[in-house]
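Just passing along the structure, written as structure tokens.
All protein chains of the complex are present and in place, except for one that has been dropped.
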Amino acid sequence: MTTMTAPPVAPEQNLRLRARRLPVVALLGIAVAAVAVAALLVYATGIGGFALVVALAMLLYLVGLFAASSAVEGRRQARNRTWSALIHSAFVLALLPLISVVWTLLSNGMERLDRTFFLTSMNNIGARDPNGGAYHAIVGTLEQVGIATLITVPLGLACAIYVVEYGRGRFAQLIRFFVDVMTGIPSIVAGLFVLAFWILIVSPYLNDGRPGYSGFAASLALSVLMLPTIVRSTEEMLRLVPAPLREGSYALGVPKWKTILRIVLPTAAPGIVTGVMLAIARAAGETAPVLLVAGGGAAINFNPFENNQSSLALFVYQQAGDASRYAPARAWAAALTLVALVLILTIAAKLLARRNRFGR
Amino acid sequence: MGDTPDRSANAGTGGPRVTLGHSRSAGAALSVDVPVTPLDRTPDGVGSQDSDLGPGGTGLGGGGALPRRRAFGAERIFHGFTMAAGMTVLGIIVAIAIFLVAKAVPALDANTANFFTYEGWSPNETEPKFGIGALAFGTVLTSLLALLMAVPVALGIALYLSHYAPRRVGTALGFLVDLLAAVPSVVFGLWGRDYFYGPVRDVSAWLNTYFGWLPIFGGDGPFGRSVLLGSLVLAIMVLPIITSLSREVFLQTPTANEEAALALGATKWEMIRMAVLPYGRPGIIGATMLGLGRALGETIALAMTLGIVSKISFNLIENGGNTVAANIANAFGEANDIGRGALIASGLVLFSITLIVNMTARAIIYRRREFTETAA
Partner (left out) sequence: MAMRIEATNVTAYYGGFKAIENITLTVEPKTVTALIGPSGCGKSTFLRSINRMHEVLPGARVDGRLTIDGQDIYDRDVDVTAVRRMIGMVFQRPNPFPTMSIFENVVAGLRLNGVRKKSILEEAAERALRSANLWDEVKDRLDKPGAGLSGGQQQRLCIARTIAVEPQVVLMDEPCSALDPISTLAIEDLMFKLKDRYTIIIVTHNMQQAARVSDKTAFFSIERTGDPGRLIEYDDTQKIFSNPSEKKTEDYITGRFG
């Protein structure tokens, strides 16, 4: 048997289960005292207003809580309580601006959210005209995002299939790595890339030597942004397909490519759709690339391959920078429309993912 | 009958074109429908005349020589097509670098100032002068400030959602956080410019009155459209992203480790310190780096909230501040040829910075993956 030297934890500490607790009343007391002291300090010295009182009171409450808890319950409980209070206040602190964003968006956005807004463009709308709308921008967003989706989905699926099903060794790993890296390419860089490559180098050949800004160019830039998202999510979904499904198919003599197209892809389809929808939602909200390569425009332009096009996000940006006193209302209405579009896509995607998860 | 090879052959030719000379966008646009077809249509062609399927003519399981592997079977073509798609990703990254460089070089040649040290941005003059110094400084300053404010709060919220809130509340709010992460940046920019500007201006004035002796809060105004406003808006934007990622990591902490800590008599906070945070650390670092990548590249929200003054200054509250991305959005409208080239050059710098940040983040996350695999 090992010899018993003095145990590292004092036995009497070990044998006592009861501990003194800070009663709820004490917590309330500390809170009230913190507010009182903060208010007194701030208003007596005249160094600030209500916001400062709140901030100071919060600080005093934390200090007071730690001190009181240390004295009554000991250091460990004090630390536990203070961190818990900090974590809760972080939550509240972050909630305030986010609620403010949602509130201003709703209250300002509703003002111009009318028929005219959805059915007219900004063509011939001057600084003194209160009407005008985002029809052209909505058309632009839908076309640009739609084309980008058509480009990205097949490419992204094929890339993910390669990485998961065919890729071996370093090359597949390299692709994986670069897909991840590509996720982090700033949207403005994607825009500049398409500007340098498509607008300035390729399009002059198709456009009598002048650079041709177009909605299609915006689609290309959005594709660069969507591709990694789609590859990543598809990859994850393909990996979730159980191996026995594939093996069962191989064992029947079905070739690999058919197994992939007929067994693996359909099984993973709901998850893949979710990923695609999230990528679309993100692309729909991008402003910078559209600004650089589609140029914006006030009139309705259904042709994505020729002439400037706008988009909802770009419309928000341009109206926000417009000096007209009616512009802010239009900007907010467009912002609300955009957020609604993006959120509907996101929520639908998440619900699909969730239903799918429960289905398994 | 005979459908399948035909279509796949199309898809196959779409593939190589993709890799050749990076006329990728055109190629990709043309092949839009092509790769989709095999997905939808193959069922008709199943088992048709594919010798891969089995010894075709000899009947099921019949004898005879095993069929040879075809050099140009559907399998090869499909494989080739997916590989080409994979290479497109590499191609795009390389193409971004090449085309940005190609368009930046003429402007850099025309530049009469030192690109790396000059603080101003006037590339449209007859004697173009522009430098990345102030912009890069502003980008890094704004992003780091934003992270400094966002990360602790984000971790707090993530912990609240994963370990403090009742499970249902945590799930519901976690969903809400994911939604907020999807709100476009232009909306945050609009909000920051129209509504957040007021409070920030007042706080700035207050800071200036009482802490004006600190250089970062000095100056004589006007205040508001400042680095402080920009980085606060940025912080609010990256908050949901970092929260969402770290919440996921925290939720993945093995229950066994949490229970081990609790069974040793740990308080909740001690349990988080012992089990949750160490386990999640690589994930937190990765999330932070991704947030940083997002912040560095953020364009519109900053173009709408910063004062757009290209000058290296640590002052946080006076009107001013600029970043590479915001400058591109703001200066693009009036840019001439050299001006566009100059903006592209600045974009190249931004691309390099984000590339480095992202690669670092990925390296950390990969390490974590190995680490958790060995630990499990």
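We just call them A and B in the order they show up, numbering each chain from 1.
Assume contacts are C-beta pairs under 8 Å (C-beta built on N, C-alpha and C of every residue); 3 or more make two chains touch, one makes a residue touch a chain.
Not measured: the values here are computed from a predicted model.
A.B. asks: Can you tell me which of A:Arg76, A:Arg262 or A:Lys350 touches the chain that was removed from the display?
C.D. replies: Among A:Arg76, A:Arg262 or A:Lys350, only A:Arg76 touches the chain that is not shown.
A.B. asks: I'm checking contacts with the chain that's been left out. Which of B:Ala172, B:Leu264, B:Ile312 or B:Ile356 qualifies?
C.D. replies: The missing chain is touched by B:Leu264.
A.B. asks: Among A:Arg21, A:Arg239 or A:Arg355, choose the residue that contacts the chain missing from this document, as touch is defined above.
C.D. replies: The missing chain is touched by A:Arg21.
A.B. asks: Among the options B:Phe115, B:Phe130, B:Phe223 or B:Tyr279, which residue touches the chain absent from this view?
C.D. replies: B:Tyr279
A.B. asks: What residue numbers in chain B mark contact with the hidden partner chain?
C.D. replies: So the residues of chain B touching the missing chain come out as 166-167, 254, 256-257, 259-267, 270, 274-275, 278-279, 281, 371-372, 374-375.
A.B. asks: Go through chain A and note every residue touching the omitted chain.
C.D. replies: 1-2, 5, 7-9, 11, 13-21, 75-77
Methods note: only the chains that are shown with their structure count from here on.
A.B. asks: Just how far, in Å, is the C-alpha centre of chain B from the one of chain A?
C.D. replies: 11
A.B. asks: Any idea which chain A residues touch chain B in the complex?
C.D. replies: Touching chain B from chain A are residues 47-48, 51-52, 76-77, 79-80, 83-84, 86-91, 93-94, 97-98, 100-101, 104-105, 108, 147, 150-151, 153-159, 161-163, 165-167, 171-172, 174-175, 177-190, 192-193, 195-198, 200-202, 216, 220, 223-224, 227-228, 231, 253-258, 260-262, 265, 278, 281-282, 284-288, 291-292, 313, 316-317, 320-321, 328, 331-332, 335, 338-339, 342-343, 346-347, 350.
A.B. asks: Quick check on the complex: what are the chain B residues that touch chain A?
C.D. replies: 25-26, 28-29, 31-32, 34-36, 38-39, 42-43, 46, 50, 52-54, 73-75, 78-79, 81-90, 92-93, 95-96, 99-100, 102-103, 152-157, 159-161, 164, 175, 178-180, 182-191, 193-196, 199, 203, 206, 210, 236, 239-240, 243, 267-270, 272, 290, 293-294, 296-300, 303-304, 325, 328-329, 332, 340, 343-344, 347, 350-351, 354-355, 357-359, 361-362
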